[in-house]
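All protein chains of the complex are present and in place, except for one that has been dropped.
Chains: A, B and C, in written order; residue numbering restarts at 1 for each.
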Amino acid sequence: MEKSFEDYPSNQLGWVIFVQSINKMADLQFLTDTVQQVRRDILRMVHKVNSGHPGGSLGCAEFFVTLFNEVMERKDGFSMDGKEEDLFFLSNGHISPVFYATLARAGYFEVSELNTFRLLDSRLQGHPTTHEGLPGVRVASGSLGQGLSVAVGAALAKKLNNDPKLIYVLMGDGELQEGQNWEAMMFAAAKKVDNLIATVDLNGKQIDGTTEEVLSLGDVKQKFEAFGWTTFTLKEGNHIPALLTQLQEAKAACGKGKPVAILMQTEMGNGVDFMMHTHAWHGKAPNDEQLEAALAQNPETLGDY
Amino acid sequence: MEKSFEDYPSNQLGWVIFVQSINKMADLQFLTDTVQQVRRDILRMVHKVNSGHPGGSLGCAEFFVTLFNEVMERKDGFSMDGKEEDLFFLSNGHISPVFYATLARAGYFEVSELNTFRLLDSRLQGHPTTHEGLPGVRVASGSLGQGLSVAVGAALAKKLNNDPKLIYVLMGDGELQEGQNWEAMMFAAAKKVDNLIATVDLNGKQIDGTTEEVLSLGDVKQKFEAFGWTTFTLKEGNHIPALLTQLQEAKAACGKGKPVAILMQTEMGNGVDFMMHTHAWHGKAPNDEQLEAALAQNPETLGDY
Amino acid sequence: MNPYTNQGSQDTRSGFGAGLAELGKTNPNVVALCADLIGSLKMDDFIEAHPERFFQIGIAEANMMGIAAGLTIGGKIPFTGTFANFSTGRVYDQIRQSIAYSGKNVKICASHAGLTLGEDGATHQILEDIGLMKMLPGMTVINPCDFNQTKAATIAIADHIGPVYLRFGRPKVPNFTSSDAPFEIGKGLILKKGKDVTIVATGHLVWEALEAAAALAEQSIDAEVINIHTIKPLDNDIILKSVAKTGCIVTAEEHNFLGGLGESVARVLSENAPTPQEFVATNDTFGESGTPSQLMAKYGLDQTAIQLKVHKVLERKI
Partner (left out) sequence: MNPYTNQGSQDTRSGFGAGLAELGKTNPNVVALCADLIGSLKMDDFIEAHPERFFQIGIAEANMMGIAAGLTIGGKIPFTGTFANFSTGRVYDQIRQSIAYSGKNVKICASHAGLTLGEDGATHQILEDIGLMKMLPGMTVINPCDFNQTKAATIAIADHIGPVYLRFGRPKVPNFTSSDAPFEIGKGLILKKGKDVTIVATGHLVWEALEAAAALAEQSIDAEVINIHTIKPLDNDIILKSVAKTGCIVTAEEHNFLGGLGESVARVLSENAPTPQEFVATNDTFGESGTPSQLMAKYGLDQTAIQLKVHKVLERKI
């Protein structure tokens, strides 16, 4: 499959109409509308409780919306077992706002529940958890570096169950500094866990600065390949058609004896101009004025919660 | 520096006489004698207490003896600080027999103390420890995967102290499955820890079988290089001249902004025919007859303890 | 006289291996994972019979715990196997988040617990694992006393929904409980009734407690011996009922006196019925190399130590 989208500018508004994997303009419009609404949800959630992680959440909004609405083969409702459906794990649990907003907008629970984010007695904990029974969450995360292992386990269970569906997992790039990831990487290649697509949010940023400043990851693609993974680099990680093409390509690469990874270059804080090109908004909520400015850049589409 | 020794057969007895880094025949003879005596020490130690790890120990005898006697710049006596001298850390602590025998034969403590290996109240614990004050040991090991990090820390301290000497560390190949190693690998490259030489005992074996059977390491060199290390492969890890040349080459590669690794291919159980080409002797002691047979293949040189 | 007889010494880890092999036949959801210690964990029989239900993880315990958590999501009941140190301290945060807090049905099976693994020494001799695991909300912590009970416990935990820590040992020790005794999680067992002092013991120390009680009987001291195979949830009732009768207690465990069974019992007592207590446990030190019996003697974990502590606590009884 050729990467035809890399040639196009990643301007959010200048989408190409003809996309192999989306045949109806309506789908594209729905996705772009959902992304915009999810951005509003993220911003409003973290603003309300003056805590949480908008930066990484915004940077992954296109990915989440595309994955859940156009790529994953999901069943109605939610069961922990997730048999006969694709499953998603969020390893970098701090970007829970985009996860929750995507789940709510995909019907896992009422969008009004987004209002309870990080409040006492909420199912929408600061970091995702199964402990409160929130539909869509299959493991707790927040302590970094654990999600890939869990995803590998879920993938092995699918194989044991002769379940042909896939496992998706998202990790942060700073998160790759945790050694457990490399244990899981080595295992997945050695044991041919090829029903697994791991995506890395390669935004080049973490809490204390750029990944380069904090602890350079070096050449991530080279590392993944050296660890035996089929590895794609997606330059336009905030571009829905590019995401779609890439995810379909990754899907097609499954079942060939190797685990599959997508290194997804994103912009932290994407869609809110003053939150982009900085790591400052990794874990900081906007104040009232900042919220207003940010929302103005992302008008309501599907209706606020 | 050209790897001239790779052309020669790794026959223990068929050494080349002219070696760039050893100018006197006496040195070579001393090293080979010491290796043979260390082998005897290892075998007798584990036999006596019917426990311990002869396989990996025998496989690394040439490395230890060469490193301690011809390569490391050591000071007389032992101080924990180890200022102004090269330091060695053993990460795969289970091969303590070769470590202890090498230390004793290098004068860190009386060889007679080898007699106390793994006995109650001994300084020669099953796995090396500082807890009993054994000269030559600077950190406890045994729980795998921790030694490289400690070595990196010691290397950083040397830099802070403007101490130009080097840090050496040995790891097992199975041990590379532990994620902490990859954390340390990433760190050492990112922060240019270039006063460190890490050697991997690439014997292709671990407890439950070959590394290939247990959990394939894939292409180790590719992984080290992808993690930003200057990486040498030493095919003849049981050949003293080859070891010497390789260690000198690695030394010369220090101070150039990158950490240095040697992937050292060894034969587990080397020097005892029935212990070679199997993982069976990873952690099993010989019985009386086996000991006799093994010792017969390695006649006394420097005197048994 | 010790009311139990040694049916022949066996290692408790072999009880685990036997239980796991049994589960292989009876429960198709049971899967096993190991981190390069198959032989030590006695998993061979299970693996031979069900190779497709076994996962060799290599030396990567953190990954093993995560994979186990993930396997539960497909309805599996994973049994992880490695040494006790690498089953707990090495992977505490992974167990905490991916298993305990996530409520995953993983059975963490740990061999070579305590001092008695012997010659490998302190890096392998964890004396804190009971404390580590008991602090995790939702975790069940079990330390059976012999081969038969370990086998029974292994089988029993497969039917218990939720994370379990099962701790057992390396050396051969007396096998004295009945091979068909049912294993009930959380129910302590009175092995010998007595009225002068309560001895609450777990794991390898249960046999030592029985031997100590037999010796004490000859000194006209009537000790009650309780096998507290489950440390969490702790059978408070059996302990409180016993001390109501005896008025003093000795706890015995192959563990640091800090954080383990002894402190749990002290808490139950101080919260309900303050009672003189003495501790048979290691005294906040690391272990060392030696034979199991040498170590038990040196670190005060044998029947002699139990007797000493009984005498001490009897003096404190008012």
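The rule we apply is simple: a contact is a pair of C-beta atoms (placed from the backbone, for glycine too) under 8 Å apart; a residue touches a chain by one contact, two chains touch by 3 or more.
Since this is a predicted model, take the numbers as computed values, not measurements.
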Hidden-chain contact residue, picked from the options B:Val38, B:Ile95 or B:Leu148: B:Leu148
Among A:Lys83, A:His131 or A:Lys159, the residue in touch with the chain that has been omitted: A:His131
Of B:Asp41, B:Asp86 or B:Asp163, the one touching the omitted chain in the full complex: B:Asp163
Identified contact with the non-displayed chain, of B:Val111, B:Met186 or B:Leu234: B:Met186
Candidates C:Glu48, C:Asp237, C:Glu271 or C:Glu315 - the one touching the absent chain: C:Glu271
From A:Gln206, A:Thr230 or A:Gln246, residue that would touch the chain that is not displayed: A:Gln206
Positions on chain C where the hidden chain makes contact: 85-86, 88-90, 92-93, 96-97, 101, 122-123, 127-128, 131-132, 134-137, 232, 256-259, 262-267, 269-271, 274-279, 284-286
Touch list for chain B against the chain that is not drawn: 80-83, 87, 129-131, 138-143, 146-158, 160-161, 163, 179-180, 183-184, 186-187, 190-191
Chain A residues touching the omitted chain (full complex): 49, 51-52, 93, 118-122, 125-127, 129, 131-132, 140-145, 174-175, 177-179, 206-208, 213-215
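Please note the rule applied: only the chains that are shown with their structure count from here on.
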Of all other chains, the one whose Cα centre sits farthest from chain B: A
Inter-chain centre distance, chain A versus chain C - centres from mean C-alpha coordinates, in Å: 42
Distance from chain C to chain B - Cα centre to Cα centre, in angstrom: 37
Shared-contact residues (touching 2 or more other chains) in chain C: 57-58, 60, 62-63
Sites on chain A at which at least two other chains make contact: 179-180, 183, 186-187, 190-191
